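To start, I am sharing the structure in question, which I have written as structure tokens.
Rest of the complex left out; these chains stay put.
Note that the chains are named A, B and C in the order they appear, and that numbering of residues resets to 1 at the start of each chain.
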Amino acid sequence: MLRNFMKRPEAGAFAAFVITYLFFALATPGTGFVSVNGTAGWLNLAAELGIVAIPVGLLMISGEFDLSIGSTVGASSMILALGTNQYGLPVWPMVFLALAAGAAIGLANGLAVVKTKLPSFIVTLATNFIVIGATMGISRLIANVTSSSIVASDSAKFVFAARWGQANISILWWLLVAFIGYRILSRSIFGNWIYATGGNLDAARGAGVPVQRVKISLFIATGLAAALVGILQGVQWNSGNATYGMGFVFQAPIVVVIGGVLLTGGYGSVTGIVLGTALFGVISSGIFYTGWNTDWIQLFLGLLLAAAVLANNYVRRLALSSK
Amino acid sequence: MSQPLMELRDVDKFFGSTKALKHVSMQVEPGKILCLLGDNGAGKSTLIKVLSGYHQPTSGTLMFEGRPTKFASPREARQRGIATVHQDVGSIPLMSVGRNFFLGAEPATGRWPFKSIDTRLANEVAVEQMQKFGLTRVTSGDQLVGTMSGGERQVLAIGRAMYFGAKMLILDEPTSALGVKEAAMVLKMMRIARQNGAGIVFITHNARHAMSVGDTFVVLIQGEVAASFKRGEKSREEVLNLMAGGEDMSELEDDLEQID
Amino acid sequence: NEEGPILVVSGPLSWPFFAAVKKGFDDAAEIFEVDYQYIAVTDTSNMTSDYPRLLQQAISREPRMLLVGEFFPDGMDPLIKEATAAGIPVLIHNSGQTLWEGNGSIGFVGEDPYQMGYKAGQIQAEAGVTTGLCFNQVPGNPTVEERCNGYVAAMKEAGKETVYQTIGTGDATNPQAMTQAIKGSLQANPQIDGIYTLNAVPAMSALRAVDEVGRKGEIMVGTADLSNEALLAIKNGDLAFAMDQQPYLQGFMSIQIAHQYLNYGLHPIGHVKTGPLVIDSSNVEETLKVNKEHAGVRGAS
């Protein structure tokens, strides 16, 4: 049992998570980091990143990147804002419009990558510029603003911004996305194709895997997840903002790699991605509970990140050598 | 003569200015083993990549079961019952034996939304099929292919093709990395597949293997069909010369015999 | 227009603040029928060196007049001196209050970030805040940092404590991350009873954080810049104040002065202060009304 677990891609991330969590639990006595509210805090933080990290991770396992998630989050929140606030439209149709826009951006990315065979790093970078440029241009054209309020119905508020105590409903969304991601990657046939596409594209194609379909589907999933995060953030903060989500562009790949996914594709697990995200949430939230001088905040972040990844690596090696 | 399973008519395949195949015509018949022979770089692998939908021919027609066909992808070919062992398009090192074996034709269990890939079945079948070839060290379908020896990987690919190659089986140098026992087993399995009515294309540089199982022989020299004959129509010597790209092998052979 | 365009080197439009500045430029340009071009970075990660370079390029195009936000004085001031020496009329807006007279510019429209922070510190100190937290979401940006410096100075003068907090560079546009950061600080330093944020987005995060640690009403939150949500929060009594720089005025008046200077040689003597205008419960209603009717004029709607 234990041995088998140790060999899984997430073993390292799990060990790193436990160590980091214990570290903060001990370093922040009496500040409530381990309390229900403190836990809700870092879970809230991890949840939004986690929702987009999972499809980004699947995409990375299939061998591709998506740098356009940042602008998609912003665009989706602005669609909600412009629709409900400027045009006074009801919120639900706008939610679906935002999701459709996310899917369309993903589809465009996927088609462009698959048809032109250009590296997705560049294609999605161009998309990122185009989407944020279009969002800003259109917002300024329509409303003279790049950030605007969102008027949401109670039902929408419940679905996207309900809170129990301090825990946001986004945590449930995260779990849902993680569960779906897990079923797809580890259990479904499509998941086998994802691994194969990233592991050896030629071999996968030769074996009859529809590699183009795999990639396009994952780009669409990523676009959808980014749009969902835009909706969650927008409804929660009652406002759309074209720059929402910019940080995710690099945080998502980071937590995915921490979670044990190979940057070159072909290897990784959803559990690992979830743990990597949780680790990131614990670090970036917990660090403030320590009361350390925040002038050094990035130094601490870097050191903790390095320590976590080293622990991760050490466990993985240990696991491989003992089998 | 029965209707050929697959037929190439005047097929060309160019890579940029490299003419890998020139005016190739040939027929694969069901229940027969066609040996594709030729020197290194003669175009054999390119030819089978055209047969299996991996490459599109630059010009010419491919007929499958009597109808002109264009395989848009290897997937399509595979779904029509053509299974291939490629020479250089290997397996996926970071995936398990079971998952590699069933890649592209995974067995499912359960119902939507809980339909899953049946890993237990996949692992069992994969190990069983590989052990048929005499491999004893591979006992778990969960082992990563990347940790297997060259021959073990080759057996995986062959076992897979034989398991799925309902109508047609294409094997590009399947025995080259294999031990004597495993190679003999592969030849034996090919004969069984032939009995079951599959059309088989077999590439090898081993004259002994070719002569022992081949029904018809097609020889490529520099991308062109240089000869095509039936079992027993040519002597071992003639075949060897053709396999060497038309050059006279007797001298080299003598050389080898000297010390043998 | 016979002598080339009027070039404006100003802030990134992805910031709602500068969207309002540009709205002012656009409206005035239409009213006074002048042609101008707005130049700004598209990627905010390299601003410290990108802005001097953009300015340098703008100067090399020999514009009829230059309207510049002097965000990064070390690099930009020598260039402005070059431009004025070459006879290009320069008008500074937004940042550069202390420098415009020295570099030969004809004037300044805007506010002093230090003064704005100072004012915020004064308000909080007067309201009885004993330990104030200045939350900087964009560490390394010297202009924004000045606001915290002003806040800290005012609090210190009043004999109060301050905590300066920054966050990782990736989280500057993530309200959730800012909430958790502030929440953590509030837990680690329970004595904090005042928060000053440098933008309206972190202001909302600060309110959420205060709520989450269960100290709503005990901690006074104020912010620089405003947004519709911030105004509503002021109306609800959650947010104590928002300091408006009136960005629209910075753009509008710059064009107006440029137009009058180019045509009649007129310009204000002394700088034009557009901020800080303190918006609190006393004047929030009208501001909200304007914001509803004229989107983009008062900032984020």
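Just so it is clear, a contact is a pair of C-beta atoms (placed from the backbone, for glycine too) under 8 Å apart; a residue touches a chain by one contact, two chains touch by 3 or more.
Remember, predicted model here, so these are calculated numbers, not experimental data.
Expressed with the labels used for the displayed chains, the entire complex holds A x2, B x2, C x1.
We take it that only the chains that are shown with their structure count from here on.
Ranked by number of C-beta pairs in contact, the top chain pair is A-C.
With centres taken as mean CA coordinates, the chain nearest to the overall protein centre is A. Separation between the centroids of chain A and chain B, computed from CA atoms only, is 43 Å. Computed from the mean C-alpha positions, the centre of chain A lies at a distance of 31 Å from the centre of chain C. Chain centres here are Cα averages; for chain B and chain C they lie 70 Å apart. Listed for chain B are no residues, as none touches two or more other chains. Of all residues in chain B, those touching chain A in their complex are 52, 54, 73-75, 77-79, 84, 86, 89-95, 99, 102-106, 108, 113-117. By the touch rule above, chain A contacts chain B in their complex via residues 183, 187-189, 191-193, 195-196, 199-200, 202-210, 262, 266-267. By the touch criterion stated above, chain C contacts chain A in their complex at residues 13-16, 19-20, 22-23, 42, 164-177, 179-185, 187-189, 201, 204, 212-213, 227-229, 295-297, 300-301.
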